[in-house]
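A protein chain is absent from this complex, but the other protein chains hold their places.
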Amino acid sequence: MMGFPILTFITFLPVLGMILILFLKKEQTNTIKYTTLIITALQVVLAIILLANYNYSAAGVYEEKSFQFIEKFRWIEISGISWLGTVKIDYFLGVDGLSMPMVLLTALISFIATISSWNINHSLKGYFALFLLLDTGMMGVFVALDFFLFYIFWELMLLPMYFLIGIWGGPRKEYAAIKFFIYTLFGSIFILLVMIGLYFSATETLADGTKVFTFNILQLMNSSNYTSDGLLSPLNPNNLRFIAYLALFVGFAIKIPMFPFHTWLPDAHVEAPTPISVILAGVLLKMGTYGILRISYPIFPDITRDLMWWIALFGMINIIYGAFVALAQKDFKKLIAYSSVSHMGYVLLGMASLTTAGVNGAIFQMFNHGTITAMLFLIVGVVYDRTHTRGIDDFGGLATQMPAYTGFVTVAFFAAIGLPGMSGFISEALVFVGAFGVESIRILTILSTLGILLGAGYMLWTLQRIFFGPLNGKWSSLKDLEFREYAMLIPLSIIIIFLGVYPSAMLDIMNTSVNSLVNFLHTNFTATTISGF
Amino acid sequence: MELNNLYQSLNLILPEIVLSISLVVLVLADLIFHKDKRLIPYIAGIGIAITGAFVINQFNVSGFGFQSSTQTMRNYGLIAVDSFGVFFKLIVIASSILIVFFSSSSGEINKIKGRIGEYYALIYGMILGMFFMIIATDLILIYLSLELLSLSSYVLAGFTKLRDRNSEASLKYLLYGAVSSGIMLFGISIIYGITGSTNLYIINSLIQGPHINLFTLSFSVILILVGIGYKISSAPFHFWTPDVYEGAPITITAFLSVASKAAGFALLIRFVKTTFVSYIDAEGVWALINVFDWQSILIAISILTMTLGNFSALWQNNLKRMLAYSSIAHAGYILLGLVVFTNQGLLAILIYFVFYLLMNLGAFLVVMLIANKTNSEEIDDYDGLGYTSPLIGVSFAIFLISLTGLPPTAGFIGKLYLFIALVDAKMIVVAVIALLNSVVSLYYYVRVLKHMYLTKATDYTPQIIPSFGNKILLLILVIPILVFGIYFEPIINLAKNSLVILGL
Amino acid sequence: MLQVGLAHFLVVSAILFSLGIYGIITRKNAVMVLMGLELILNAANINFVAFSKYGNLGINGQIVALFVIILAAAEAAIALAIVLNVYKTFANVNVDEINNLKD
Partner (left out) sequence: MTESLFTILSIIILFLPLLGFAVVLLLGKRLPKLYLFEIAVISITFLLSVIVMYFKLAYSIDRDIIASFNWITIGAAPLSGVLNIELGIKIDNVTVIMLFVVNLISMLVHIFSIEYMRGDIRYNRYFAYLGLFTFSMLGIVVTHNLLMMYIYWELVGLSSYLLIGHWFEKKSAADAAKKAFIVNRIGDIGMFIGILILFTQYKTFTFDKIFYQISQGNIPFNSEAWLTATGILIFMGAVGKSAQFPLHVWLPDAMEGPTPVSALIHAATMVAAGVFLVTRVFVMLTADAMLVIAVVGAFTSLVAATIALTQNDIKKVLAYSTVSQLGYMIMSLGVGAYVFAFFHLVTHAFFKACLFLGSGSVIHAMHHEQDIRNMGGLRKKLPLTYATFLMSTIAISGIPLTSGFLSKDGILAGTLAFGKLTGHWLIPIIGFTVAAMTAFYMFRLVILTFHGKPRDHHKYDHAHESSWVMVAPLVVLAALSIFIWYTPNPLSPDAGWFMSSWVKTPVTVVPENTRFEFMQSAVQGGESHGEIVHSPLYTETMHWAHYPAMIMSIVLAGFGILLAFTLYQWKKINADKIADRIKPLYNFSLNKWYLDEAYDATAISGTISLAKILSWFDNKIVDGAVNGSAWLGRFVSKISGLFDTYVIDGFVNFTAFFSGFIGFALRKIHTGKVQTYLVFVVFAVIILLLFFKPF
């Protein structure tokens, strides 16, 4: 197994599919669709193979040898410029417990989104080609271990996303698409700057003993690799690590999206076609928090420790603010969008705790939010396809007309509320357990529990307004779910409930790595580890 | 001795000599084939290609030419041939060849087939001017080459005479250019007065002495900067750019935006480097002579240039005009490579120019192909084009994304190296401003994509099917952008070997 | 008796330069603008010659002046051709009326 470059395959398979599709004729719509479906299905298969061969006790995080499925070779090497040393960029892929859940999520959501894309009705070729490109970008972000590579993948998905929202979106698609594009690019320039700053601050020792500047994320985590005068080196008394951390954080926070950088999200969600909303909520938002965990945290443990209260504060604001705003929404999709803001707040809160439980909870919440919100958006899509309206007050009594649909809605809504027995509960509970255990953010945690209440408030209120009460006569001819919709909703429901009952299935994957990460955060880049240099 | 010197010097300007001979051949051919001018473009192209071969041949040559034996001080010459110069000459050659190809399929140029010989002759004149600009180390030669380049381009800007705007562009270019170079000449005359020499190397050693009137020196340098600033269209000397770019034939606009700008930058860099840098330390940092605050002035100009360029481009509806502003903004970015005064910055400039050549010419090619069909460069006429003309649309998208500087395109690598240089020099604030600028630029580049893709094609949307040659041309530009975006090692290596600026 | 020295030449040159700039900015007729340009070039020429003479810098400066004169002639030729072309197109040569190209 180890010889087979499975991560490269899982990442670039969609590009292969894209090229295949580009060679197809525009009219071969079914071939295009099935090609995409097969590609994404293969991706799921590869993800399962990954999982089957996954070593649950390998930590990863900062230790290269305990990463799994590593593929590493020199990509760019420029030697002999005296004042620069060797320029070295690796093609470096690998997974550990932080990324494995995200890889699974990406494969799953892409597959579901492909099914959901079945009724895209124009310019199919372009749609599926861009869709697959987007898929590669997302997958790449989660498996890249070289900062440069990470950044390339990070930016790679901007353009497809722009087009997917802009061409196949709703009435205000142009506004939403450009807003998404500019907002996220704005965020990523900060990431770029910090990336360059880090590059000049740390060196990697090559096999032959020479020291070169490095983009290798793992090497950047080692405080003994830093040069004494690097801009972002802890050894430099005038270092800019604090500012760099903030910049990096803003870059990632925009993707999460964290208050007050969240306003692209409602627009993008509302205007995007259903499968893209699913991808957006299911995977893209996780890239922000994943980036923080993969890059901000272990490279800047010192600043992370200083700023944990603030991160928790923003987590709390996200939770409560998002919930309140969701409560006031009249558009079904916008409501779900704001509920995402609220739910991502839990991830922030859990991460801020820097405890095993909190961080485990945060990653688990990332996965669960991916599945649950994907399901919610699919649900919105089902009703929007049929009625072409999303106004919550336009509906009423749909439960009578569409009982099976209502059943899935109930599952998804209660999962979103954090009902025990469903996956969301475990992750939220772990987040709270972790965050509450830390004295400095305890008050924030207590305030955040208000989110549980508000969540129930807006979800149930919506459930009631749309599905309960007398049936609105307009909708008396609505059809219940069809096969394709079952095919999307059933797997997600099963996963949600399965992980709610047996969370260890997912927690065990990440646990070792999270332990390692948390240990690392508490012990590295302290005065002692640095002065030891 | 004298003759020997002259012979060696002639050896150094072999490409220029070849170019001149080609020019003569071209003019003769024009006279001979005055009925059927189909051969002219080929002759022009071949001439440039041969010149290019000689330029490449020069890659490892270096030396000073045309030293004056009467000089009492250290004996440098009128010209310096070094790898830096060769690199820029290659940029010029590459863009010239592409322009020849562009011209042969441009609708505008094809309407003036009868005068095609003159057209190419003038382009040769420009190239010759640029070549000398790139290698000149004497203020007088600088002035002369600048004028040679300018005079040819004034004419070319209005060459087609197909529309009112051609003449207008020509006139504006003329007035603006002539005045700028006049002011520059006045500055040169003052510097001559202060130092008693027009040779950059001599000036360099003189201004390190104590008896220099710094105010006068600054005055003259600023006047010279007017002339160079105009050539690279940096703010606040950029005003001619949008008008001329819009009014001139697209081929010439493209040529001005790349080759002319490259030559201007080569001139600026060589001027600053040879005149005002005392030594280069082991880290590659240039030590400026303490007579003129080049760093601040260039930072100011650079930021002003990119900001003005980007913000002005926001609402342009004419694609050529938008690209004009975009090229102004890019001049601002490229200047950033100079302001750090390190070899790292120089490297970034060289790399940037390679990619800039590809993406900017690519963008102009697409605009030209569309204008050939629609006779318009208005953004509204691009509505839905992405659907009717997929190749054009996709290529244009890639060019624009590359101009924005997003991975995985070459434009990103260019910007990356610039920012690496800035961060290395600890100029973080400047880097942030530049990055924010590139966010602004995204808006107008994507606006084109919006028109091409987010608007549905209608029955009136033209369908543009490029000829086979143009398809090849497009691919020649697109593929490197994508390849270099992912694998940029060769370009870096090339640029890395082209950092030698003779002197000191 | 006034001794004519370097300073006088420089003053004359400065005045010429300023007049040139003034002319370029204020004259409407393109030809007059070109005249202003000639004044600037000649201001520079005076500088070159004066410096060359009074600074004991050899004849370099004077040769430069010759170059510039030739170049000015060439420039004038091209300029007038362009102005003529403009006249054909616009039927006038007032530079402030030729402003179709703008934002």
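A few points about this structure:
Labels A, B and C are assigned to the chains in the order they are written; within every chain, residues are numbered from 1.
One rule holds in what follows: contacts are C-beta pairs under 8 Å (C-beta built on N, C-alpha and C of every residue); 3 or more make two chains touch, one makes a residue touch a chain.
Fair warning: this is a prediction, and the values are worked out from it, not measured in the lab.
Within the full complex, the chain left out of the display contacts the shown chains A, B, C.
Remark: the omitted chain is touched by one listed residue; of B:10, B:24, B:314 or B:429 this is B:314. Only one of B:120, B:201 or B:237 touches the absent chain when the whole complex is considered: B:237. Looking at chain C, the residues touching the absent chain are 21, 24-26, 33, 95-96, 98-103. Chain A meets the missing chain through residues 179, 182-183, 259-260, 262-264, 266-267, 321, 324-329, 354-357, 360, 397, 399-400, 414, 419-421, 425-426, 429-430, 432-434, 436-438, 445-446, 449-450, 452-454, 456-457, 460-461, 463-464, 467-471, 503-504, 507-508, 511, 514-515, 518-519, 522-523. Listed for chain B, the residues touching the missing chain in the whole complex are 171-172, 175-176, 179-180, 183, 214-215, 217-219, 222-223, 225-226, 230, 236-237, 239-240, 242-243, 290-293, 296-297, 300, 308, 311-315, 440, 443.
In this section, only the chains that are shown with their structure count from here on.
Centre-to-centre spacing of chain B and chain C amounts to 27 Å, using the average Cα coordinate of each chain. Separation between the centroids of chain A and chain C, computed from CA atoms only, is 66 Å. Along chain A, no residue makes contact with two or more other chains.
Contact with two or more other chains is made by no residue of chain C. Put simply, chain B touches chain C in their complex at residues 70, 140, 143-144, 147, 151, 154-155, 158, 161, 164-165, 167-172, 174-175, 178-179, 182-183, 185-186, 188-190, 192-193, 196-198, 242-243, 246-247, 312, 315-316, 321.
Residues of chain A touching chain B in their complex: 75-78, 80-84, 87, 123, 151-152, 155-156, 158-159, 162-163, 166-167, 173-174, 177-178, 181-182, 185-186, 189-190, 192-193, 196-197, 199-200, 231, 240. Every residue of chain B that touches chain A in the complex is listed here, in rising order: 282-285, 342-344, 347, 387, 397, 401, 406-408, 412, 416, 419-420, 423-424, 426, 428, 431-432, 435-436, 438-439, 442-443, 446, 449-450, 453-454, 486-489, 492-493, 496.
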